Structure formats: C-alpha cells, structure tokens
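Mind looking over this structure? Questions follow.
With one protein chain held back, the other chains of the complex are shown just where they sit.
Let's look at chain A:
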Amino acid sequence: MATSKGSTVSGSTTEKSSSLQAEILLYLSTNNELNTWSYAKERGLDHQLVVGTIRSIESLGDVIKSEQHTSRSIGLTDEAKGLLRDGSYEYNIFQAIPADKGIEQPQLMKLPNANIGFAKAMSKGWLQVDKSSKPPMVKRKVDTVQDEVQHLLQRIHSLELTDSSAEEVVELKKRKLVEDVTINYFTVTKSAGFSTNISKPEADLTSEMLQSGSWKTVNFKPKNFHAKGLLPSYGCLHPLLKVRTEYRQIFLEMGFTEMPTNNFVENSFWNFDALFTPQKHPARDVQDTFFLSDPAVTTKFPEEYLQKVKEVHATGAFGSIGYQYDWQLDETQKNVLRTHTTAVSTRMLYQLAQEKTFRPAKYFSIDKVFRNENLDSTHLAEFNQIEGLIADYNLTLGDLIGVLYQFFRKLGMTKLRFKPAYNPYTEPSMEIFSYHEGLQRWIEVGNSGMFRPEMLLPMGFSEDVSVIAWGLSLERPTMILYGINNIRDLVGPEVDLKMCRRNPICRVIPAKSEE
C-alpha cells in the first residue's frame, strides 16, 4: 500500500484522466496553446473532464499554466439533447408512416410528442390526411424528407453554428431547443517546467523503492520547508546547571582543582572565626545565618590552630592588633548552614599549610550556600557561589587583577573596573564591575581580595605566601544571561519545565585574547 501512496485513486476515471494527461501534454508539445472548450468538443470529451485534467497537471508543479476565459454562446436545452440523439418529433412522425398505405391517425398519435411532430410535419407539407375513412388515415405527401432540425442541433452542438441571431437559431429558441449560455474555458500554455513525461509524485522514498530501483524513475514530491518538524522525544539538563558546567570548564581550563564542597553543615569556627570574622559581626547574627538546633555544635577542632585563631581575634597576633574582645569558645562551636564556600577554601588552605613543604595551589568550587535573609525576587535562602583562589609566594594585587581579567575574558567580559570594598577576611578587597553592553551600564559581577594575614598566618603559612581569591554568584549572571527577572522562574519547584525544555545550549563565548 505504501508503495502506491502517490496514486491510490483507482478505476477507469483515473486511467482515462492519466491517458488524457498524456494526450494533453503531447498536444501542448506540438501546439502553442490549448483551448479546453474546443479541445473537448473536437474530441467529443466532456469539457469538465478536460478542465479537471488540466487542474491535476497544474498540481504537479510548474508544468503548464492556464488562463481562464469566458464567452457567450448558444447551447442545446435538455430537450434538444434528446432530439439530437433521437431525431426531431416531425421527422419521427414522418418515418412512422408506412410509405405505401399510410397509418390510422389515432395510432400515429400514440408516438411521443406526436402533437408537436404532427403539427410541424403538416406545416412543412410532409403529410396529408384522408378524413374520408374512419378513423382518418395519414399518408406521406412526399417520398423522402431531411431532418433539418436534428442537423441544426448537430451544428450548434459541434460549435459550427454559434450565431444566436441566425434565423434558424431564433426558430429553435422559440421551440425552446436552444438557449444562450456562458462558457468558462481555459487557454493552456507550456510553463518553465514543461515535460510530456510527468506522473503524480511519490511523497517519500521507501526501502522497497531502493530495492526495486523504482526511485530512479519515480517523481518525488518536494518536502515542505515552510512548516515546523516533529520534535523528537528528549530529556534536558537544567538551565542553571548548564551555566555551572561552563564556569566549571573555565576553571579547569585555567588549571584549577575542584574543592570537595559537599558539606552544607559547617561550624562557626571554619565558617567565621578562621576567616577572622569577629564573633559580634552582623553576618553572624541570627538574622543572617541559619544556626542548627540539631546537631547544634561541633566540639572537635585542631586545638593548636584554634588557640592561634582565638589569640588573633582577642588580643591580636602576627602583627595585628586584633579585634580586642572576649572571644568565646561556645560561639565558635555553633553549627551553621555554611554562608559561603570560603569555609571550604579555609579548610583546604589549612590542609595545604600543614604540608611539609609549601606547594602553590589553585582551587575552585561552585556549590550551594545559605543565608537567612529576607526573600525577594532576586534573593533566595540558598544560592550557588562560584569561588576561585590561588596560593603562592608573593602574589600581588596586580596579580589578582590580571587573573580576574583572564577569568572574565573567558566569560566574554573585557571591560572591568575595581572598587575598593570591605570584607573581614580580605585586605585589599575589591568589588568587580563589568560594563554590560546590552544594559549599557556597569554591573557588579563579583568580589575579590587578598586573604588577610590574620587568616593565613595562624594556619602556619609563612609570611611570604599570599592567597588571592574571588567569588561570584551563579544565579545572578545566569539571570542576566537569560533575561530572567524573578529567581523563582529559574530555580526551585515553581519553575516552568517548558522553559527548561526550550532552553538553548549554553555556550559562554570568550572574548578574543588580548592584542
């Protein structure tokens, strides 16, 4: 069934039509023009069949073109078509009379339309009536007659006679055998793609065609390129995590090692104290940080390190005057949901400082952090933080600026500027701004700085080791990238899955390298 999909219409009409197609095309190959009306009349074909065939040829493509015309003419009435076939009534009356002896009149009048035929034959002088006998006898008055009416009808039917004002035509109109008609016909000419060898095209290639080789001779319908295709069934990754993959890739390209950040619960020591964040700092307020009631505290710490951290806070050490306050052990024991991934960086740096000989390190992470903040369209209680750091001898602020240019260049940002800022654990601290060409303004894209000696020296690093670091959120640049205004449209259970499924490939395009 599939093999004949292009030509499933069956029966004699189709065959007649397709042979007519061929004939019409053959005709056109030798003639400049085809008039459907006269073509049909000449071949004794139904005009509608010819028009229909022309239409079907046109549907195959740019093979022929047709132009519609209208003309006034005369045509036979239905009654006249009967006369054309069977002869005029008067002729039939005449023929019904035996040539030698005549016929009784009542017998003759039983013929169809005998009244009209008898009257017409009488007026033409074909008959005589012998009223002496009972019933009266009708006899031929002449030996032979011509059926002029049928002949006229034939001439009209074959378009020999088209003048509606001719005397004999007017006579036939009176007899309601001829009427004025309007003809819609077409003149057909060859078009650019003309060929006598056409057939209804197949919709698609099939494996049977390939095997039989019929694809070589069969015409194929062109594909529709103006409609959309059928979507495949597919799964997809989340838009935010696609951006995460890009950032992760950039760090890996730059030679950074990923930190193990799979510990959302952290204690205040590693989250705050080790980062030289004083115990009365607003960030440690219940208004800003999620504290845990269960498990509420951590009691195991590297004791020697803890004492140094306590000292640098409370009384100052390592060249710092410290914050000069009463540092509390129970405050450092409190478990929190980590407020930044820098807590993990701190653990990693502490481990690094414990190694016998210092080795330079480049670390990064992208993972969740938690803030007990007031929520709005751009703030959630949890978000992803991107963080990178380099530990080496004698790194400078200029090195940090250089690395930030390298990093942000990979994100397509080349116009950066830096604002002095404050952060408890970095000094100098810089806010990073990038000029956004689309928004036509400078936007803050991250924070950065050099870790304070009060953070590094208690770990055991020597004074000439510096650590430069920077961080940014994953959600904010993603919202700018996708033009999303409400963070709940990007993450969380309220996200419209259709948005995720329509989301394009994420390709963060780097700027060209510096000249």
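FYI, a residue touches a chain if its C-beta (ideal position, glycine included) is under 8 Å from a C-beta of that chain, and two chains touch if they have at least 3 such contacts; residues count from 1.
Here is the rule we go by: contacts and distances are computed from a predicted model.
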The complex's invisible chain, by UniProt name, from "General transcription and DNA repair factor IIH subunit TFB4", "5-hydroxyisourate hydrolase", "Sodium/hydrogen exchanger" or "Phenylalanine--tRNA ligase beta subunit": "Phenylalanine--tRNA ligase beta subunit"
Contacting the left-out chain in the complete assembly, out of A:40, A:60, A:241 or A:506: A:241
Absent-chain contact - pick from A:78, A:294 or A:330: A:294
Which of A:99, A:119, A:181 or A:381 contacts the chain that the document leaves out: A:381
Given A:44, A:222, A:255 or A:504, the one touching the chain that is not displayed: A:255
Residues belonging to chain A that touch the chain removed from view: 233-238, 240-241, 245, 248, 251-267, 280, 282, 286, 290-298, 300, 316, 318-326, 335, 337, 360-362, 368, 370, 372, 374, 380-382, 390, 392, 394-399, 401-403, 405-406, 417-422, 427-430, 450, 452-454, 466, 468, 491-498, 500-501
